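The block that comes next holds chain A.
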Amino acid sequence: MKKTVMINLCLLLTLLFSVYGFAGGLDLFEGLSGTLRIAGGTAHIKCEMLAGKRIMRRFPGITIIIGGGGSGVGIKQLCEGLIDIGNTGRAPTAAEIERCNLNVYKFAVDGIAVIVNPQRKIQNISTAQLVNVFSGKTTNWKELGGPDATINVYTRDSESGTRKVFWKKGLKRAPITRRANFVKSNAAMKTAVAGDPLGIGYISLGVADSSVKPLAIDGIYPSIENVKTGKYKIARGLYMNTRGKPGGLARAFIDYMLSPEGQELVKGCGFLPVK
Partner candidate 1 sequence: MSASAGNWKIAVENLDVFYGTRQVLKNVNVEAAEKSLTCIVGPSGCGKSTFLMAINRLIDEIPGAKAKGKIRVKLNDSHPMDVLKLGDDRLPQLRRRIGLVFQNPNVLPMSVFNNVAFPLKIMRARKKEIEEKVENALKKVSLWEEVRSRLNYPARELSGGQQQRLCLARVLAMGPEILLLDEPTSFLDERLAIKIESLLMELKKEITIVMVSHYLSQVNRLADRVYRLG
Partner candidate 2 sequence: MNRVVVLTIKVLLWVTAVVVPCFVGMLLFFLLDKGLPVISLKLLFGDVAPVKALLLRERVFDGIFPAMAGTFLVVLLSVMWAIPMGVLSGIYVAEFAGGTVKKILDISFDVLASVPSIVIGLFGLTLAIFLHKNISHRIYPCLLISSAALAILILPYIVRTTELSIESVSLPLRLAGLSLGATKQRNLLSVILPRCSGGILSGVILATGRAAEDTAVIMLTGVVASAGIPHSLFSRFEALPFYIYYISSQYADQYELKKGFGAAIVLLIITGMLFGFAHLLKKLVARKINGFD
């Protein structure tokens, strides 16, 4: 009994230390200054912003700018040299790696959940139903056991890594209806479905919160536990990519995200740490 208390206390202390940055992680940035540009995948943003704020609070000489656009944009801007780190929510393709001489760092594992508005009673959806809804064959909630109203499908554009993975693993490469509304990022997906009682979309597990309701697919609930055990299949790695070997701020940032402190952060964001 006493032992568990001790362990708990220790854990709490480490947590506190890591939050306040005494525990080594932030020291990676000692002596560095300048601007670090990051863009691309939007599932990463929340987590990287948290890290960025910590770093910038401690080191006023460092500016970290994190933009979105989607995984595809991340790779393209990286290739053009417009940014230092390109986020992707999917593994870069071999062609991309070769063309831009990419170094790839996986720092988290993420699941992609199908979400609806909390007003919907539905809990579970089968893969077949999912395919029909997203390809535009099923257009009424009645067919899913809901009210007699149209289903509003929300999707991401072709730059999105989330879309690519969801399309491949969730929809089994079935086409997505052209009548779908487009949103620009994972966060925007959450806002859109939270605001539309008749909406359905797909989103990074780390970005989803209580304002939207994840659906179990074929009976399996999209939780980080189920991703970890491999039961929930629609999962993907989150990557940070650099052109060539990273140096300076980019190197430090990637190291920080992979450090125990960074990985703790990753966990806090609702992702599965890789270490």
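By definition in this document, a contact is a pair of C-beta atoms (placed from the backbone, for glycine too) under 8 Å apart; a residue touches a chain by one contact, two chains touch by 3 or more; residues count from 1.
Basis for inclusion: all candidates are chains of the complex that A comes from, given by their letters.
Everything numeric in this text was worked out from a predicted model, so none of it was measured.
One candidate from 1 or 2 touches chain A in this complex, that being 2. If you check the complex, the residues on chain A that touch candidate 2 are 35, 37, 46, 49, 53, 56-57, 60, 63, 65-68, 80-82, 183-185, 187-188, 190-192.
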